[in-house]
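Could you have a look at this structure, given as structure tokens, before my questions?
A single protein chain has been omitted from the complex, and every remaining protein chain is retained in its original position.
Per-chain numbering from 1; labels A, B, C, D, E, F and G assigned in written order.
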């Protein structure tokens, strides 16, 4: 149950179309639903933090993912799972024919996106094509949370003119998510070109001394461009949640 | 020169009180001023990125700091230096009697804060008293950049009731900066209590396996509370700049 | 042979129902039994350290695990193996139909729990559902060693009210084992709420900069709550053994 | 205010010698006292966690240490500061002539040890003479918290017969703290010889690949002797607090 | 060709039973033989360094291992391959029916051990059963190089009496190889008990913070027992070669 | 003695103006001169590798530096010392009044630059003013070795237009040395803009997770711009030597 | 389109055999061609940087590799893919019967090598046979880019006479690429023997503390032979590109 749903219930009470008892029961619905062995859905989470529970597919079986998505769709109209690899996706395609499975972002959505608070535009900027899975994860989650998304891909700094050609586009957004692996120089260059909040996502793209994204992470944290903030390696979901929190503030109440 | 100053110049041109030639000269003032051997002030930076140059005192001599502050005060009305240790501060106290030196935050301000765009309130929340220097650095910089600041200190999670007692206060702010050293659990707890953008700052407080803040940094990046973003260890300036960029968006244009 | 068994043998000698020669033979049974190529059971271990040998399944074949469990059951009445993955468990299910195989904790028990010294209650508190395998390993081992166990799961600090709601329960135990992965903030919060001995177990849950549990380990070791002690990553067995040693002291002799 | 003090106040109320109003005032005394700029004493901490606040001298000036000790002595009868180096100790010797300064353990005590709950005996076992500062820190803190302490020093494993000669002594204690630097093998050998709760403290003794205690820490965490728990490098205070929590349980209520 | 073979050739020349031309041809045999694509056998290596080439199976296909062993057997009478895993061993069993394959040490020997210089006895001492593959690799290689070997296994320090019971045996050897994983305390204890050259081999046994043997390596290098030398993790071959070099010196010329 | 000096000697021999005996003596001059306790000058080094010995001041006393420079000046006309800090420089100023001491590059030159092979132009490009000491070290060494140098400083990527404004200048050089600390993005951007050999030098500029230049090093090694090569952190000398070796090839023989 | 192709087009325009409109169209051909989902070919790259796009096979499916090679062959006459493992190579063998697949270097070439600027000879020197895949990758890429290559393999420093026997050969080249794993001492020895630009490539050959090439990388960066530059672990492509840039300068224009 998110805030608009809560407000709607309370409005019904004021309008006399819902008895206080029934309202209490609806609101009081056990906030945690156990949907499969070891998988618990926290339905009041959105009320507390503004962000609904997202199903993290990497540590769940297809059965657990399916059960979680169905519970979320039942209660709030729609659910989203991330980190669903190809093997699990194939199983889910059979189990949940109505689900929309997106191979690039490794996400599965069941139902419709519930109505969410208005949010300003978020630009998702990725350095290379290898960064696309994480970039799309961020984009799909941001859209699921109600923010319009501008995708700007393949603008790594080794061809800085390609990036410069897209700067005006990027400036049309209110928040920027920048993704890069290897030496991860993109946020530093971008940070000198835009005055928007900029969230950097290191990706595990690279080999040898890239050390699974640790160098990219370190490079982003030591960026010479002030005001960049960083999330964990490959954490498209975290970047999207942070960006949406900001983007909601950029819209007049 | 910041954007309001630029707009003012252009308004004078439209009003006929300033000739285009003079305006061009003012605008065209060499954007970089060399104020001392090896110290260059970038006066157009604020125009490009919304944030003026701050003097990073750790890598400068007192002479260089003084020269940079004087140049900033001359052109824009006021300048701020950070990471000015006690020894350098003592020298500057003699050189710049008009400067305001703050021992806790290790900052030195010369002149007045220039007018800046409106910004919403920022809460600076620190876990322990050892985190105060970085917390105050963030608070002073945020104020210098035009944002009102709410300080909430000594609310580490080992006494979680102290934190809970201050949650309503923290919720009155639009952006939250959370600082902690050692195991750095504060942002995780806070992230489950507020729905605001939350910027976490690891501090180098701790010993042994704390490894100069690396564990605090890692803990913040792997926080189970989604939507937290992180800056470099002890980077109060970076957190303040990021928070101000967000806080400016939370104010209707 | 554990201490009660030894005392029983000696009592029989005093009572005249067992000849000294037979007693000597029973006590003198070769303390190490080789049960399969390279697998040695140390039967006097419990006498020396109070803790019987537990079969570490990760480095053994199903044949070796089965032989070790049978030897332990033969001599002391019951044996327990840990870290038995699904593949090995399937083989053992066929080899040892009488064994109780527990998928979550990855343990296999053959025979009955031998009588053990009395022990006070141990609370096993886990932050997230991904921590369950290690939490259950700790719980099952503690129970096998004779301690009653209270399970409190899914009380991670990002929803601190859930933890607060269970604090009174946790306080009913005499020793606390707290498990968490990622930033592992649970023990710090818990350490400020209970005055019991608290053993923290970092788990390898997480990705990217979590580095297979190293950040969780570091966070627990640098906890701002004094008096927390820590075991190796994912070491549910070690935490249980340490907790039982303490819990036995909390029971009047 | 610790629990016995609280019980005494309440007994006075029941006896009619203290009015409820006065009792409330005494109990309600602001639990946090600010004793010097940035130094806060948490007087209710002992009530909550059973352990009084200890003054961590490493991050405080002599003035702050003195103020904190005086406040603790005023309210509870006695205070203890740790990590007071030689320079600070010299200043404190002048400021607090009544204080007892111990050079080896780097501790300063003002007033008398307040009455504390009974606790069983704790053995503090150190591998080498270089480990003495941390060993004594643990011993002094344990004694301050009310536990009798047995010191067993210079029993490193490279001369294992010296350790064996002291095992019976060590077994007379109910809890064991074992300290070692370099390869830190002492707890592993000890863990096979005693059946008591064993808390291992890595010290930063060593050079080269010892890496300031990280190898000692890792060795203790991977000990082949089960049931050993570990605290941060050089953390004598933490080991003492954990040991006292256990030792209090070993005494019949 | 090793030194005895060379001396024999030269003796034949002096005796007139071999023409200088034929001798030259034999000696001058191309020292490097290419036996399979990318696999080169260095036949003069033993002449230069006293140690023949050993076939490192980990980086070779079964075909390459077979070809190398056949070439070594052809020229010097016998060859040894190490790090031959089960899969490769199965292929070699079919290809080289005459080879002796040893599963524990993962070695394959073809032909007979060539005569080698006399060497004193080497003790191979291992802490746990998980260390056996590396221990046997060291033992088999040492025997192949001509040294008698005493095996002392399963004497880890967590049961120090088992080790003490074997010390006299170990002292009968002239050189000691000590293997241990996890916290690797065995060499430290052993180093205080014997006055022989002691070579320590860290093994990758362990999990979590054991970090694939890095902690064991660090513990051995920082041992408080002076005079211990160390080889790479799991490097049984290197330890054996070093021990044999020493053992040859312990035999009167 | 460098190659031109050798050729000159041999020409004198052919011309009959130098006897073979004298020539031999000159050439045969002991190639290593001991100039002070523990300081040896290798006079034939330039003949072998094309690069004369440079005096590494960091590990030498002022006396040793002075003696080495005097020996180099005596034999080849001039010598250069690097890593001479302010304290040592002050001593040398008194000892060697004729020396040219450069504070920024921390170099001291005695005598004149000996004639060296022709070399093409080298651009030394530095990201920030904090990188100047290393940049100047590279520039001064390159000039000492005979290459013309173009300095392009303060062109960090956070203000990418400043870098673009200098690209044509940089393209006028035949080899590029790029220096940067922190996230070290400069070489990646530059590598996409120029087609010259590009040598990257990480500097130890930065704090926190910059880890004394390790992140900068890692970022340069994982650069997405192919063909960049890297030297050790702060290694201006190494970069200059590598660049000069290339620049000499860019000049027709 | 590379520079010769561009010059040819422009020559046609001057000769009147190509209309300016057609020329513009040819030049203006969209520089980026999308050849398969997510795979973009940058046809102007060679014009900008002198190096054509090489297909990095590790992050692509066989279909993507095939499409990229066909597009490159169509436009410029020939394309090269690297890091094509055996499985992908088998698929490509069927899809692209005309492609030349090289198992050792893991490369696939389609079409003919386009004409490229003249380049001097490059020596590729490898320490051991395990380094061959990376050495051949470097050699094949260098040849594809137009440079003649001298291969010198199996000259590791543990048999330094083998290396010395090849030094004159190596000196015949103008640029040297040196590859080594494990302790990677080859470049240090070689750097003292040749005066050519020397690019060192660490390989991931080794086990235990070799840490996947990190020690080899560190050893090369700290080499005592000045003027060595280094690329990422196993980065044969990067070394070849850097070497070719240099080798082109060694040829008179």
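As a convention for this text, a contact is a pair of C-beta atoms (placed from the backbone, for glycine too) under 8 Å apart; a residue touches a chain by one contact, two chains touch by 3 or more.
Owing to the predicted nature of the structure, the values given are computational and were not obtained by experimental measurement.
Shown chains touched by the missing chain in the whole complex: D, E, F, G.
For the chain missing from the display, the contacting residue among G:49, G:70, G:107 or G:223 is G:223, taking the whole complex into account.
Per the touch definition above, the residue from G:211, G:233 or G:246 contacting the chain not shown is G:211.
Although one chain is hidden here, its contacts on subunit G can still be listed: residues 127-128, 156-160, 164, 182-185, 188-189, 191-193, 206, 208-211, 214-216, 218-225.
Against the chain not displayed here, subunit E makes contact via residues 48-51, 54, 120, 174, 191-199, 217, 221-222, 226-232, 237-239, 241-242, 244-246, 249-250, 252.
Those residues of subunit F that touch the chain absent from the view are 38-40, 42, 45, 48, 58-59, 202, 204, 212-214, 217, 232-235.
We adopt the following convention: only the chains that are shown with their structure count from here on.
By residue number, the contact pairs of E-G overlap by more than half with those of exactly one pair in C-D, F-G or B-F, and this pair is B-F. At the far end from subunit G, in terms of centres built from Cα atoms, lies D. Simply put, of B-D and C-D, more C-beta pairs touch at C-D. Taking each chain's centre as the average of its CA atoms, subunit A and subunit C sit 39 Å apart. Each chain gets one centre point, the mean of its Cα atoms, and the points for subunit A and subunit D are 46 Å apart. Computed centre separation for the pair subunit B/subunit E is 62 angstrom, with centres defined by C-alpha atoms.
Shared interface positions of subunit G, i.e. residues touching 2 or more other chains, are given as 48, 217, 232.
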